[in-house]
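Missing here is one protein chain; the remaining ones are kept as they sit in the complex.
For subunit A:
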């Protein structure tokens, strides 16, 4: 497949991806590094979910990627469903120097599987790998966990620009595969052919009383 898509008209997809994780693990920094290509050590803490979008071509598909960034403090957790509703993918970010932030990832996996089912593409992201000396969460453990919950594990450093581009491309690639597999195929397998289908699955949680959108 021609990655540039020249000559042929590509499939078109519109994907929504949400960044979740504990406060100060680097969610906003990852997004800003990927979309704007910069890193600001004095970034302000996120209160409202912020939003950036990017167009890219992956696996012969034109992708319009919208990335939603969320507040990390536990108290804002209640607003989570508003942000991740209708997401095709979620990046669950933790700080490799902070084991507690990894626990939070486990919790998000549970919640997202419950709310969005197996269709949502989950990536677990160990950020701040530049701080190798103070690392407390080992790659092996994180990989094992990711595999056990049907997620993909990647490591990044938003500060040093390690693995960020790759992360988002892999994520898009996974979402494209899943979308091409078609809405009828609800299994976790991302393989399969089929035309370019654009899918938005909205799962309403009966328990959440919040109004949305």
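The rule is simple: a contact is a pair of C-beta atoms (placed from the backbone, for glycine too) under 8 Å apart; a residue touches a chain by one contact, two chains touch by 3 or more; residues count from 1.
Following the convention adopted for this analysis, contacts and distances are computed from a predicted model.
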| item | value |
| --- | --- |
| Name of the absent chain as recorded in UniProt (options "Cell cycle checkpoint protein RAD17", "Rab-GAP TBC domain-containing protein", "Nuclear pore complex protein Nup85" or "Aminomethyltransferase") | "Rab-GAP TBC domain-containing protein" |
| Per the touch definition above, residue among A:59, A:98 or A:155 touching the missing chain | A:98 |
| Interface residues of subunit A (partner: the chain not displayed) | 23-24, 42-53, 66, 71-79, 82-83, 97-100, 103-104, 107, 111, 133-134, 136, 210-213 |
